[in-house]
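Every protein chain except one is present and positioned as in the full complex.
Chain nomenclature is as follows: A, B and C, assigned in order of appearance, with residue numbering initiated at 1 for each chain independently.
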Amino acid sequence: MSSSWGRQVVYSLFGESHGSGVGITIHHLPAGFQPDFIRIRKEILRRKPGSGIHATTRQESDDYEILSGVYNEKLTGAPLTVFFRNTDTRSKDYQSLSITPRPSHADYAATMKYGGHQDPRGGGHFSGRLTAPIVFAGALINQFLEREGVLIGSRIFRMGSVKDHPEMLEESSVVRICSGELKGRPLPFLSDESIAEALFLLEQLRSSGDSVGGQIEVCITGVPPGWGEPFFDSLESSIAQLVFSIPGIKALEFGAGTEFSGMKGSQANDPWTTEGDQIRTKHNNSGGINGGISNGMPVRFKVTFRPTPSISMPQNTVNLTTGSDTVLEIHGRHDPCIVPRACPVVEAIAAMALMEAMLDQQLQKKEAWR
Amino acid sequence: MSSSWGRQVVYSLFGESHGSGVGITIHHLPAGFQPDFIRIRKEILRRKPGSGIHATTRQESDDYEILSGVYNEKLTGAPLTVFFRNTDTRSKDYQSLSITPRPSHADYAATMKYGGHQDPRGGGHFSGRLTAPIVFAGALINQFLEREGVLIGSRIFRMGSVKDHPEMLEESSVVRICSGELKGRPLPFLSDESIAEALFLLEQLRSSGDSVGGQIEVCITGVPPGWGEPFFDSLESSIAQLVFSIPGIKALEFGAGTEFSGMKGSQANDPWTTEGDQIRTKHNNSGGINGGISNGMPVRFKVTFRPTPSISMPQNTVNLTTGSDTVLEIHGRHDPCIVPRACPVVEAIAAMALMEAMLDQQLQKKEAWR
Amino acid sequence: MSSSWGRQVVYSLFGESHGSGVGITIHHLPAGFQPDFIRIRKEILRRKPGSGIHATTRQESDDYEILSGVYNEKLTGAPLTVFFRNTDTRSKDYQSLSITPRPSHADYAATMKYGGHQDPRGGGHFSGRLTAPIVFAGALINQFLEREGVLIGSRIFRMGSVKDHPEMLEESSVVRICSGELKGRPLPFLSDESIAEALFLLEQLRSSGDSVGGQIEVCITGVPPGWGEPFFDSLESSIAQLVFSIPGIKALEFGAGTEFSGMKGSQANDPWTTEGDQIRTKHNNSGGINGGISNGMPVRFKVTFRPTPSISMPQNTVNLTTGSDTVLEIHGRHDPCIVPRACPVVEAIAAMALMEAMLDQQLQKKEAWR
Partner (left out) sequence: MSSSWGRQVVYSLFGESHGSGVGITIHHLPAGFQPDFIRIRKEILRRKPGSGIHATTRQESDDYEILSGVYNEKLTGAPLTVFFRNTDTRSKDYQSLSITPRPSHADYAATMKYGGHQDPRGGGHFSGRLTAPIVFAGALINQFLEREGVLIGSRIFRMGSVKDHPEMLEESSVVRICSGELKGRPLPFLSDESIAEALFLLEQLRSSGDSVGGQIEVCITGVPPGWGEPFFDSLESSIAQLVFSIPGIKALEFGAGTEFSGMKGSQANDPWTTEGDQIRTKHNNSGGINGGISNGMPVRFKVTFRPTPSISMPQNTVNLTTGSDTVLEIHGRHDPCIVPRACPVVEAIAAMALMEAMLDQQLQKKEAWR
């Protein structure tokens, strides 16, 4: 299929960057819940372009219309559809992108897949604008998770040459990240120095027309042990499927991640211990997940974004019509680094995966079956 | 759900490490195809424990019985079920694992999830033994992919302190890996020196009772552009969901992976160029995938395995009955490093994801709809 | 779950009768196809209320907006979303329907399911208006099936006391039904006398404020043998799941249907014979399906609609607030018989099920797997 995900809650995504708009239908929400739409809007604003130095200058209203599923401000239990109508769609010769594909964009792959019939305007269905309805979905789902005591937060772990401190997370940092404190900062780093360095870097990139990659670390507290299924619907598998659906993500690490490759078992294992009447591990290399199932410790994962492929510098490419090499210059609006705007997206994705695991686990209990 | 995956081909996995056996049902295979069962057995032998210095000393026959779906040695089109009956199941007090959970094993998470009712013997349904039927499935699917010209191979990229050379893949190395040449080596490294170092490391680990993590790099040639769907069923998403269902994997990177975080766009982008009448990129940081869709270049990804959590050294844990800290010593068979045996598993997973994308793409073509 | 269906093509339905509107997202359509939107509109008009003596007097524009998936009048391969905005939504005290549920409507069941939070206006998500996007989907899918040579038609088999002639279908009648000839008639009966009787019956019902049930027979020619999977995705199972999603349908019969219960095998069996170089059966009690798979003969099934539960007469019901018996009078627009407007809906459903079977069968062929 393609743009549909989920078994308990089903998300059906649609739309194009420069067509009528983008939207999502969410099936099987519970009736009677009154969403806090102000909080949803705040999350959407975090993702919105044009709201900071680090962002594209595209002016999207990011206003949405709820087409179904809400009555008297409450969920009805019927499918909820939200639609973000496009307003700032500049007309230009996008068709050329099918002819001279931009390096590391989906242009060439999509042209080969769809025989050139895909909507090329602004990336069409491949655009990062599709993440606006995902943030809506995540911000809604998140309101249920919070009632369970689950808190999801994220920080920029790295932006190009700028790293956050501390690299290895102490428990106090996890709490800060999940508290939402970082949302109030110019950039969601823990370290003030990193913010300053990163703002300077973004300024440099903007003038040079180049872009840079980065990493986001997601922390989740309050997940009880037992969420996630073995094998194909493990908590790691669900997060992974969703994470790699976000344009630009090229790596995913749980807990110690790639560092495990150089570790010994005696060093990597997280020994169990008691703390008061709580059972926990001494450290959390596992990222809160063993055998695909949450173990009660904070869930932690890190994603790597590639540098935005849209850069202002001339690049080599091929003219697919003539079959000859050529040079491409991309004009227009783009982010020098996608990572700041991507934080609410990755948090949204985490909420979707966790809710699926929570509902699955509701039904694993014998009581659910009477 | 849990242990079922796929839309075009549906894989339904079952079994426990020390119960009757493990197996898989594969739905919607094409009728009339005569599988090469000798090749399937060879792949299963690559995963088999007890066949080398680096492996557990458990002696599994790894013989299987095909319960359905094959008639006159050909596929019938009906569901194919294969069953690996367990033979070497030693009886011992596994129930203690629910009481004193092993660090970084699924014991504690599973106990909390299933209320202590999971089969604890040898990890039960969480055991690596479940990957035997996955290798069967992958080795079968792979025979179709080869007819399409797709070749899947893998190498050990890193085993603890031992790295393979060259780290960055030249095209000639990709060809070697996909040729199957490495299957004949004592360990599937490209570099002879790395093999020697790794064998020495395994010997050391075996005597110390410790374990070590590692990385496997998978290379796939011959994938035409256009495989994979946007968003939730992107080629990266499908590979990711399957990869993280394999016990012990904690990180996944496509192409340049985590290194993208320090790169600039001008350096990371893969410019398009022509080579004869072929369109290709000058380098392949993207790992053969743009926008979730194959771009015609070799598909490359790297997975990180954590060190085997079963080590012979005493470890701290908690007695869940008394709630007090205690020390655990694990006796028995285990791998000092899972990576060598995991190569055919990760290749199998890749085959499953690619076949799904290939069949999806068959139906994307207008001709399929008449 | 709920309002989403399909594996090859995924249909995601949303909307309410008197909310913003109703719509559907269709995933995994093939890129490059140019739909004939005029034909789609014609089908939508067949379903439209207020267009004949037999219909409700509600004036819906039934105009739609395509929100995604079409570019330059062609399918892009990305999800296609169509939205029918509601225009003629009268405001009235619908909330009372949750308190005094209408007999044989969904009111009571929905109130108990959703705790009274469902949208009660005009039936909300349970309204027959949801079939407008289904007709859109079916009319689009049908254009592919026609290229394959598949023709779908339907007739009213029975409307209350009025039966069509001939009851048992000769081959020539099947051809007439599938030719679309009946679409031009005041009511889609084969027999002129039946039309006259039915129009008279509708007039009577309109003045008495009562309603009547009926049956639609669907005929499909040109389905090659081999469509449909054994068991849960049999052609009969797929048609059945979709048929019973249409509000008001209470019975489904394939071929001889309920009459099989009084037959002997020697009489019911359809003997194979040759006709020229064609293989066919002498009669078609099986309705073109054996073992869940099309056998090359015309596919035929019959659905029974209950009488529209909305009638103008006073009816007994219960006041859920007071718990006492009461009498309910329903005012407003309703159809004395839904069957004429339901023909394009049932045809649409048939197209959706057949396309799924056709695409499944494309992938059953060994050639699809190379």
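Operating definition for what follows: contacts are C-beta pairs under 8 Å (C-beta built on N, C-alpha and C of every residue); 3 or more make two chains touch, one makes a residue touch a chain.
Everything numeric in this text was worked out from a predicted model, so none of it was measured.
The absent chain, not drawn in this view, touches the displayed chains A, B, C throughout the complex. Of C:Leu199, C:Leu320 or C:Ala368, it is C:Leu320 that touches the chain left out of the display. Summary of contacts with the chain left out: across B:Gly32, B:Gly149, B:Pro166 or B:Gly332, the touching residue is B:Gly32. Remark: the omitted chain is touched by one listed residue; of B:Ile44, B:Leu75, B:Met263 or B:Val299 this is B:Leu75.
For the chain missing from the display, the contacting residue among C:Leu29, C:Ala110, C:Ala139 or C:Ala350 is C:Ala110, taking the whole complex into account. Against the chain not shown here, chain A presents residues 7-8, 28, 30-33, 77-78, 144-145, 147-148, 229-230, 355, 359-360, 362-366, 368-370.
Seen across the whole complex, the unshown chain contacts chain B at 1-4, 6-8, 10, 12-16, 19-23, 25, 27-28, 31-32, 65-69, 71, 74-81, 83, 113-119, 121, 124-125. The chain not shown here touches chain C at positions 1-5, 7, 11, 13, 101, 103-110, 112-115, 125-126, 130, 158, 160-161, 205, 210-215, 224-234, 236-245, 247, 249-258, 260-274, 277, 279, 281-282, 285-287, 289-296, 304-311, 313, 315-318, 320, 323-325, 360-361, 364-366.
Assume only the chains that are shown with their structure count from here on.
Among all pairs of chains, A-B has the largest number of C-beta pairs in contact.
When every chain is reduced to the mean of its CA atoms, the largest separation from chain C belongs to B.
Taking each chain's centre as the mean of its C-alpha atoms, chain A lies 40 Å from chain C.
In whole angstrom, the spacing between the mean C-alpha positions of chain A and chain B is 26.
Averaged Cα coordinates give chain B a centre that lies 46 Å from the centre of chain C. Counting partner chains per residue, chain B shows two or more touched chains at residues 7, 229-230, 360, 364-366.
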